[in-house]
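Supplied in structure tokens, the structure appears directly below.
Left out: one protein chain. Kept in place: all the others.
Which chain is which? They are A, B, C, D and E, in the order written, and residues in each are numbered from 1.
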Amino acid sequence: MSAYLLIISTQAPYHSSAAIDAFEAALAASNVGLQVKILLEDDGVYQCVESQQAESIFHKNTYKKLCSLPLYDIEDIYVDKASIDFRGLRITNDGKLSYSIINQDDVLLLKRASQQILVF
Amino acid sequence: MSAYLLIISTQAPYHSSAAIDAFEAALAASNVGLQVKILLEDDGVYQCVESQQAESIFHKNTYKKLCSLPLYDIEDIYVDKASIDFRGLRITNDGKLSYSIINQDDVLLLKRASQQILVF
Amino acid sequence: MLIQVMCNKLDQVTAYIDDESIHFVLLQNGVYLLPRLLTLVSPHRIKVLDVDWRAAGLDAQFNDHPAINNKHVNYISHTQWVVLCAEHTPVMTLQ
Amino acid sequence: MLIQVMCNKLDQVTAYIDDESIHFVLLQNGVYLLPRLLTLVSPHRIKVLDVDWRAAGLDAQFNDHPAINNKHVNYISHTQWVVLCAEHTPVMTLQ
Amino acid sequence: MQQFALFVTKSSYDSRNAESAFAFCEAAIALGHKIEHVFFYQAGVHNASALIEVNADEVNMKERWELLHAKHGVPLYVCETAATRRGVICSRHRVDSDIQNMNPSFQSVGMSAYFAALHNEAIKSIQF
Partner (left out) sequence: MQQFALFVTKSSYDSRNAESAFAFCEAAIALGHKIEHVFFYQAGVHNASALIEVNADEVNMKERWELLHAKHGVPLYVCETAATRRGVICSRHRVDSDIQNMNPSFQSVGMSAYFAALHNEAIKSIQF
């Protein structure tokens, strides 16, 4: 497997800028040709709730932003299953956003096998 | 009991500015004649570890700062016992700094009976 | 006493669940606490800022949650939030 | 893999305790994790930035802690910290 | 009528804190309550920066605070000590330079300004 940058997004959308900061970092890295993988972990899993209504607080929908990642050649999006379960969410991979829900062992492998990691 | 402002300091010293920001807020409030009480809670209890060596990181000793509070007419300093115990600390009230170690019920009373609360 | 909860940290609020006189208003990341807080605290003690709840999009996620589904939750407007803050003393904020 | 721990949040590191290939360097508020982390992870996997540990002043608090008392803890200088970061790939930071 | 004093501790882009505080002010004023002042402390002082520029489709807190001040006369107080340490400077307090990056809708004050108002127990402090 070739070297990749892993961007870990751990915060819920909107109330801090972390989610958007992670998104923009991923775009910039992919733009210069780095292989980028994204992991949503901890409160970051709230970003892939499809029914977000960001317009109610005049922000831009994070779910839709994530859906645009393949346009920027970022295809590898992972979501930590333990984080989903702990929060009682019912997030499945049948919406517009394509991602892999992975268990704790695979999350660890994803981190260990990366060349560089940034956590937001 | 007369109205008082409760300042709750919840962060360890140095690595964030919260502890010093709380200290300076307390001084300013006392300076204009408000009755101020201070509660150290959560990681804030690390501020009353007497053996801090802040000079190793070129900062000013938070314990010594707390010791100066009576000079600014702030006499009521409380430390949450549950936070001390959870961290395995052996903090006792026999050092230079005078404070009361209080249990969870009294912490709650202290908050409920306050007129205003600021949390740092 | 009113607690403005802006964070999704359950351990920050557990000290207050047994005191029936304490009320909670959930906003910002605090809205994510709602499903778990409802298992510990009676719904009448909890208010949720409506616009922040809708931004999170959690209605569809928890539509089989007993309290959320049965409309026992008090979703409030900014105006109702201000009224709450005027009513209670003190108001403490958890970020 | 090396994890730079700058926060005092045990739940942020528990996912890594069973993997013997993962090492920890504790700095800033991460030094406060040391007593609890030592109950979960072998001391050879933990390094503690010496100046930050001394600033916290915890030596006297934990002088009867088995590992801390018996000098099994690796307190390191800035130089040794850089060496560690050069040795391990990747380096992840928890704030 | 209730009187409120707001205490804002986070910067406007990194957090929605200032947005919540502003929404509170608008709703309170609409109800006939009074906002005595909004006080900016810690990273909240960055709200007073005159140089922040966000995209046209993003929430613009600079404009919102200016509006609150202009339309309703709400004093926007910035803790001078906290602001100086964080690079938000009001030239009135400098003799050596005419550099200033503080939004003129904001006013640089000592921290006591916040607490002096709290002697009036009718004023309720709300932290953001």
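Criterion: contacts are C-beta pairs under 8 Å (C-beta built on N, C-alpha and C of every residue); 3 or more make two chains touch, one makes a residue touch a chain.
None of these values were measured; they are calculated from a predicted model.
Student: Name every shown chain in contact with the chain that has been left out of the document.
Tutor: A, B, D, E
Student: Which listed residue (D:5, D:27, D:48 or D:68) would be found touching the missing chain in the intact complex?
Tutor: Residue touching the absent chain, from the options given: D:27.
Student: Among B:14, B:46 or B:99, exactly one should touch the missing chain; which is it?
Tutor: The one listed residue touching the chain not shown is B:14.
Student: From the listed residues A:31, A:51, A:68 or A:93, report the one that touches the chain absent from this view.
Tutor: In the full complex, the listed residue that touches the missing chain is A:31.
Student: In the whole complex, what residues of subunit A lie against the chain that is missing from view?
Tutor: 3, 5, 17-18, 21, 24-25, 28-29, 31-34, 115-120
Student: Write the list of subunit D residues that the hidden chain touches.
Tutor: 4, 6, 27-28, 77-79, 81-83, 85-86, 89-93, 95
Student: Against the chain that's been left off, what residues of subunit B make contact? List them.
Tutor: On the subunit B side, contact with the omitted chain comes from 14-17, 57-60.
The rule we apply is simple: only the chains that are shown with their structure count from here on.
Student: So if I look at the partners of subunit A and the partners of subunit C, which chains show up in both lists?
Tutor: E
Student: After a C-alpha superposition of subunit C on subunit D, what does the rotation angle come to, in degrees rounded to the nearest 5?
Tutor: The C-alpha superposition of subunit C onto subunit D needs 180 degrees.
Student: Measuring centre to centre with C-alpha atoms, which chain is farthest from subunit A?
Tutor: Max centre-to-centre separation from subunit A belongs to B.
Student: Comparing the two chain pairs, does B-C have more C-beta contacts than B-D, or is it the other way round?
Tutor: By the number of C-beta pairs in contact, the winner is B-D.
Student: Return the chain whose centre of C-alpha atoms lies at maximal distance from the corresponding centre of subunit D.
Tutor: When every chain centre is compared against subunit D, the largest gap points to E.
Student: So, what's the distance in Å between the C-alpha centres of subunit E and subunit B?
Tutor: Going by mean C-alpha positions, subunit B sits 26 Å from subunit E.
Student: Among the residues of subunit E, which ones contact at least 2 other chains?
Tutor: Subunit E, residues with two or more chain partners: 16, 124-125, 127.
Student: Multi-chain contacts in subunit C: which residues touch at least two other chains?
Tutor: Expected reply: 6, 28, 89-93, 95.
Student: Which chain pairs here would you call touching?
Tutor: Listed in label order, the chain pairs in contact are A-C, A-D, A-E, B-C, B-D, B-E, C-E.
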